[in-house]
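One protein chain omitted, others in place.
As written, the chains take the letters A and B, and residue 1 is the first residue of each chain.
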Amino acid sequence: MSTRLATGGRLLNKQKALKFTFNGKQLRGFEGDTLASALLANDQMLVGRSFKYHRPRGLVASGAEEPNGLVNMGAEGTFEPNQRVTTTELFEGLTAQSQNHWPSLEFDVGAINTHLSRFLPAGFYYKMFMHPRPLWKHVYEPFIRQSAGLGRAPKARDADTYEHFHFFCDVMVIGGGVAGLQAAKTAAATGAKVLLIEQSAHWGGRGPVDGGTVDGVPVENYVDQIVSELDSMPNVILRKRLMGAGVYDHGYVLGYEQLRDHAPENPGPRHRLWRIRAGHIVTATGAIERPLPFAGNDIPGVMLASAMRDYLVNYGVSTGDRTVIVTNNDDAYLTAFDLKNAGLSVPVILDARVLAQDSPAMEQAKALGIRVMMGHAIAKVKGTKRVTGVCVCSQAGEGAVLEEIACDAVAMSGGWSPVVHLWSHCGGKLIWDETQAHFRPDVDKAPMGAQGEAFVTAAGAANGALRLADALGDGDQAGKLAAAATGFKVRQTNCPVGESPEEAPMMPVWLMPQGAGVKLRSKAWLDYQNDVKVSDVQLAAQEGFESVEHAKRYTTLGMATDQGKLSNINGLATLAGALNSTIPQVGTTTFRPPYTPISMGSIAGEARGEVFQPIRRTPMHNWHDTHGAEWEPVGHWRRPYAYVRDGENTHDAVMRETRNARENLGLLDASTLGKLIVKGPDAGRFLDMLYTNMMSTLKPGKCRYGLMCSENGFLIDDGVVARIDDDTFLCHTTTGGAERIHQHMEEWLQTEWWDWQVYVANVTEQYAQVAVVGPNARKALEKLGGMDISKEALGFMEWADGELGGFRVRVYRISFSGEMSYEIAVDAGQGQAFWDALMVVGHDLGVMPYGTEALHILRAEKGFIMIGDETDGTVIPQDLGLHWAISKKKEDFLGKRAQERSHMTDPNRWKLVGLETLSGAVLPDGAYAVGEGENANGQKTMIGRVTSSYHSPNLGKGIAMGLVLHGPDRMGEVLEFPGTEGATYKARIVDPVFYDKDGEKANV
Amino acid sequence: MLILSCPVCGVTAEETEFQGGGEAHLKRFGPGASEDDFEGYLFMRENPRGVHFERWRHAYGCGKWFHAARCTTTLEVFGTYSAQTTEPPKDLRDKISEKRPNWAWREFE
Partner (left out) sequence: MSEPVTALGGASSTDGIAMVSECALQGMITLRGDLSASAFKKAATSASGVAMPEQGMATVEEDRGLCWMSPDELLLLCPYDAVGGTLANVHKTLAKSHALAVNVSDARAMFRVSGAGAREVMTKLCPVDLAPDQFTPGMFRRTRMAQVPAAFWMPEEDVFQIVCFRSQAQYVFDLLTVAAQPGSSVGVYQE
C-alpha cells in the first residue's frame, strides 16, 4: 500500500494539516502536498478509469505529463473537469471526484470493455459505425455520445474572473530548474530585462530530488542562493505558477498564471494570461521520463521511477513497501537508493541492458544489498486494481517466465525525452539523438523571428543535456546567447560546476521483452489516457496508416489532455518498428500549443458579462432603456427595436409606433447614422468618385441621396450628403457604416489619390441626431421656437444651422419614412435634454418614440431600400431600379467599370419589385419564389427571393420587396413562395412603392 | 502574431493593432479598361512562397496605410515603407536580395 512515511517530505509543512474529500471520502494531507501526493498518502492509488476499456488506473507520473489522474474538481460555479491531480496543489476544503466510471470507481460496469478488448482494436469506431446508415441516428450516435468525452461539462456559470497582462522583455526563460535559473542569471548579468517563469510552485526542477552538487554545495542550496540573487536584481522578474503555454511568431509567448487555484479564498482573478513579447526565449523546460512497454504496465502501482522518487523525497510518501525497479538506464537506480535509504524494500532491479562491466550505479546498488539482474525484463505484471507481483523474463526472449517476484509497486524508466514542445511550436526542428534515444532541438533549425534571426534557444534537459553538470553549462551558455542576441554585451564569466555520478549509456527498449508475443503486446500500454497498446499501433501500420499523423488519428495515440507526453516516443518507435523504418524517418506529430490545457476563462480574459463586447450607446440610451425599449443590435450599437408599453406585446408596439408616425408625430433616435466631414479643394471630385451619382454639383445648403459601390460594382452603403460650403461636405452613412466608410475613404485617399487635397473626419458621435417625423413635425418644432423651419425657409432636401428651443442645431429636411421629417443634430452632450424638450412639446401633438422595426416598415411602405436587406454584397444599384442615382455623365466612379461586365449587364439578373400576398398574410423573409422545372440537383428552379417583408398597419396587409427574375416586366403576375412546414404563399408582383407614390407627404 | 513597425508614426506594435490589406502595388483599371486588365486588377493576386509585398493599415494607431515586405514562409519582415509609392524602394529591394538572392515578385526583382 502507499502511505505517508514518518520522515521526509521536503516540500511539506507538517505543522499545517489540510482536509479534503475524494469521491466524498474525507481525507487529510499537509500544506505543500499536491492532490496526487495527498491521495497516495491516503493509500488512494486508484484514481480513475481508462477512457476506452475502463481499466483501473493509478498515478503514473508526478507532473504535467500525468495521463490518469484527472478529476472533476469543485462544485457549481467553480466546478471544473479534467483537473490533473499531480499539478493541483492541495488546499483546505478541496473536493474532487474521479471521472469516467459508473457506478463507482471501485466497481465500474464499463470495465466489461477490457474483456472485449480484442473486439475493440484500433479503428474500431471507424470500422464498426459505418453501416448500415439508418442505425446512425438512433443506435450509433447515442452510443458514441455516451462514450465520448472525459469528465463532466460544467453547468453553472463560472464564478471566477480572469485577465490578460501584456509584458515585454529582452530575454524570457521558461522553466525554473537549474538550467533555467542559470540562464536567467547569466542573461540578467548583462543588464537585459529578464522574465523567468516556472509552471510549478517550486524552483529547481528535478535538481533537489535528483541530487548532486554545484560548486561543492548540494543542488538545493545552490537553487536557494541563485533564486535570492535573481530576486534582488531590478531587471529580473521571477514568477512561479506561471506556465509557458505556447511560443508563437516574432517572440510572442503565452504564459498561463494560476493565481488562486491553490488558494481559492484569495480575492482577485483566478487565472492571468500573460501575453509576452520577448527578444529571445530560452526554453529550459526539462525532460520527461518514458514508461517501458511491458504487459500490465498500466496496473495501479506501476509508476515512473522519477515520479516515485518525487513522491518519496518531496512529499514523504511511499508508493509501496516492496518495489521492483525496471530500467534501461542508470537514472532509475536513484529511485532504488532513495527507497532503500527510506527503509523500504527493493527486491530486484531488472536492467534490460547487458553491460560488460557494472556501472557505478550498479555497484552502488549491490553495495546496498540490492539484487541487480542485467539483461532482464518484466514479462508481465500481476494484479488488477493493484500490483501484486511481476513475472521476470529475459529481455532478449519472448517472455518465458523465469521467476515470479512479489511486490506492490513497480518503478519503471525507459529513458528521458526532452520537453521540446515550446521549441517546436513556432517551427523549431528536432534531431534524433541515437545515444540517448530521444528527439532534441536542432540548434541549426531554430524558430525564426521578425528579422530572420533564431529567437529560441533550448537549454538543459530540454536540450538533451540531462546530467546536472551538462545542464548547468548549457543553461549558462543559453543565457549568454540570449542576451547577446538582444544586443547586450556579454562578459566572460565562470559557470558553476555541477557534479553528479558517472552514468553508463542507456539502451533503447521499445518493447519488453523484445520478442513479446501478441498476447503480451496487447496488454503493453503506450498511451494510458487513450488506451492505446503496442498491438494497436502495429495494427494501424498493418492497415496502411503509415504516416505518423494518420496513425495518431487512427489509434488516438497522443490525443486528449496529455497530448502524448508519455506515449509519443514509444509510439513512434513502435510504428517505426512495424514499418521497418527508423524513428527519425517516421518523425513526430506536430507539437501545438498550449503545452498543457489552459482554462477557457483565461483565454477570454476580461471579456465576459458586461464587457463581453463593446456595446455602443447613444446619448439617449438610458432613456430608451427606461421607456420599454427592446434592443436590436446593429453592429455593436444597440438601437431600440420598439418601445413596448405595459399590456402590449412587441408586435402591438411596432404597429402602434408605425401608425403614429404617419398620423401624428414620431421621434427616432438616429444618432447612430454615420456622419463624415469631407473637406478640401478636391472634395467634390473625390465624392464624385465614391458615389455613383454626381455630388460635385450639389449646392451648399442642399442635400442629395447617394449610393456607394465597391470596385466590384456592388452596393456597399447609401445615405444623404449635405454640402456645407464650397469645400466641405457632410456624408451620412448607414448605422453600421460609419467606421467602414470612413476607412474606405481614407484608403482611397492614402493609397490611390494621395495627391488629392481632401481631409476626412468622422464626427458621428459628436452629434445626437433625432428624426422628427409625421404630419405634426413642423408644429412641434415651431413650439420649440427659434429658427424658421417653414417650407419656404427650409425646403425638402435642404439643411440649415440655427437654434431650436435654445439648442444649437443643424436641421436636415430629409425623410426615410416618406412623411414630413426633420433630422436634427445637436451636440451629443445635450442629446438627452433635446430629446426631453421634443417629448414635452410633442405631448399635445401625439408624440411617440419609434424603434427600428417601425423605421423599417415606414421605409418599406415607401419602397426605400435598406443596405443589408435589399443588398447582400452581390447586388448592384441597377438590380434595385436605382438607375436614376447612377450618373451617366461621369467618366469614372468606383464600381463603374465593374458594372459594365457581362454578368452585371445580364438581363436575367433578378430585379427589385414589390410583392403583395393574395391573402394579405406576411411573406416569410428570405423565402424563394419557385418557377417551372428543376435544376441539376432535382431542386425546383428558383426565380426570386424576398428581401424585406412586414405587416403594414397603414395599409392593413402584408407588404414585401424582393428580387425577381425579369421582375419589373412581370407586374401583376402571381408567384409561389414555398414557406416552412408545407405552407405555400402566393404573392403578386407590384410596384415597390406602396404608399404615397408621388412623394407628396414628405415634400410639404 | 507578427510585430510590425509603422513607418508613418514610428510605432512598433503587435499585429492586433494592424489590419492587413492584401497585395501591394496594384494598378487600378477603370472604365475603358479591357476585360483582361480589369480581371487582373480585381481578382488576380500573387500568392508567393517567399518574398511578398503587402498593404497594411495601422488601424488602432495612426490610422495610416503603409507597405510591408515580408517572407511568407519564415514570416521575416524585410521592411515597411510608405503607401504613397507604386513600387518597393530600391534600398529595400537590395536588402531583400542580400537575404534572398534571386527573389522575384511580379515585375520586381
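In this section, a contact is a pair of C-beta atoms (placed from the backbone, for glycine too) under 8 Å apart; a residue touches a chain by one contact, two chains touch by 3 or more.
These numbers were taken from a predicted model, which means no experiment stands behind them.
Name every shown chain in contact with the chain that has been left out of the document.
A, B
Check the options B:A33, B:C62 or B:L92 and report the residue that touches the missing chain.
Missing-chain contact among the listed residues: B:C62.
Of the listed residues A:N23, A:Q832 or A:N1003, which contacts the missing chain in the full complex?
Reading the full complex, the residue touching the unseen chain is A:Q832.
Of the residues A:F807, A:W910 or A:Y928, which one touches the chain left out of the display?
Considering the complete complex, A:F807 is the one touching the chain left out.
Can you say which of A:P267, A:G369, A:G647 or A:G982 touches the chain missing from this structure?
A:P267
With the missing chain put back, which residues of chain A would touch it? List them for me.
Chain A touches the missing chain through residues 161, 163-168, 193, 237, 266-269, 272, 275, 277, 606-607, 610-611, 613-619, 637, 677, 679-681, 757, 759, 761, 763-767, 806-808, 827-830, 832-834.
For the chain that got dropped from the picture, name the residues of chain B it touches.
The list for chain B reads 8-11, 13-14, 16-17, 59-64.
Just so we're on the same page, only the chains that are shown with their structure count from here on.
Which stretch or stretches of chain B touch chain A in the complex?
1-3, 14, 21, 28-33, 35, 38, 41-42, 55, 57, 59, 63-65, 71, 74-77, 83-84, 99
Using the touch definition up top, name the residues of chain A that touch chain B in the complex.
Per the stated touch rule, the residues are 248-252, 277, 448-452, 711-712, 743, 746-747, 750-752, 754, 891-892, 896-898, 900-901.
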